[in-house]
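For this view, one protein chain was removed and the others were kept in their places.
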Amino acid sequence: MHVHVDFCLIPLGGDVSVAAEVAECERVLAVAGLQPRMHAFGTNVEGEWDPVLAAIKECHRRVHEMGRARISSTLRIGTRTDRHQSLADKVERVERLLAGA
Amino acid sequence: MHVHVDFCLIPLGGDVSVAAEVAECERVLAVAGLQPRMHAFGTNVEGEWDPVLAAIKECHRRVHEMGRARISSTLRIGTRTDRHQSLADKVERVERLLAGA
Amino acid sequence: MHVHVDFCLIPLGGDVSVAAEVAECERVLAVAGLQPRMHAFGTNVEGEWDPVLAAIKECHRRVHEMGRARISSTLRIGTRTDRHQSLADKVERVERLLAGA
Partner (left out) sequence: MHVHVDFCLIPLGGDVSVAAEVAECERVLAVAGLQPRMHAFGTNVEGEWDPVLAAIKECHRRVHEMGRARISSTLRIGTRTDRHQSLADKVERVERLLAGA
């Protein structure tokens, strides 16, 4: 099952800055071969369900190892069976509509 | 890794009513032994990361089998390493604060 | 415009426990007449768009006043124009399907 995921991890407690933890998650997702596309409130990844969700679990594990005792993440997960669509396809389709308007 | 998850699955396209699909997800989560606690905008489950996320994958698979070609889910995932806390503990702690106010 | 909202507020930094802030949000939403229905990963409210979103803004304001410098919230917002449905209606409809299965 191919998934599109938008993932935002938030460590609770301690330092109010979370940039180091977000950077570590980007590294974990990149090492997993998922080519994360970061935005200002999360990151987009796509791939097969199991490796994508395993990489997200690894993000939680690493951020706990960095000393953060509590984490709250939010995920948007998209799946479809009618056709294959990449993350880039989704954006391009909307951009074509906007350009044609 | 113990997780708390709040899960909301939304089928896209077709019938505007999604109650049958939500009910099927409750069944899938219950069969997986996760004792889902449904609310009006999702359901709470807790357990080990792998079986919880496997059950959520199974919800996507079943809802596609029901004829829905596209699904968008949102998950809140909480993990902590400082102590064990159940879903019920979280609610009770806030309710005690509210009762004492 | 009538809305169903599921709201989860997370203070960042400082104490890893967030129960006091969650309790304060429940109070703010109750004082606003929204009869919040708390679950273990957020709270359900319903009403007209403007007062519901104003109450959520007030939750942010109060939690900042409690000394939390940074907040990250997640909202699920549902609107529909085909018919009126309460939060309780949504849950009952799924429960009837589950009872009949």
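Letters A, B and C mark the chains in the order given here, with residues in each chain numbered from 1 onward.
The working rule: a residue touches a chain if its C-beta (ideal position, glycine included) is under 8 Å from a C-beta of that chain, and two chains touch if they have at least 3 such contacts.
Source: prediction; values computed, not measured.
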Partner chains on view for the chain not depicted:
A, B, C
Contacting the left-out chain in the complete assembly, out of B:12, B:31, B:66 or B:88:
B:12
Please pick, from A:1, A:23 or A:66, the residue that touches the omitted chain in the full complex.
A:23
For chain C, residues in touch with the removed chain:
1, 49-50, 53, 57, 60-61, 64, 69-82
Go through chain A and note every residue touching the omitted chain.
4-6, 8, 16, 19-20, 22-23, 26-27, 37-42, 44, 74, 76, 78, 80, 82, 87-88, 90-91, 93-95, 97-98, 101
Tell me where the left-out chain touches chain B, residue by residue.
10-16, 18, 69-70, 72, 74
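Throughout what follows, only the chains that are shown with their structure count from here on.
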Between chain A and chain B, centroid-to-centroid distance (C-alpha), Å
19
Between chain B and chain C, centroid-to-centroid distance (C-alpha), Å
17
Counting only residues that touch at least 2 other chains, which ones in chain B make the list?
74, 76, 78, 80, 82
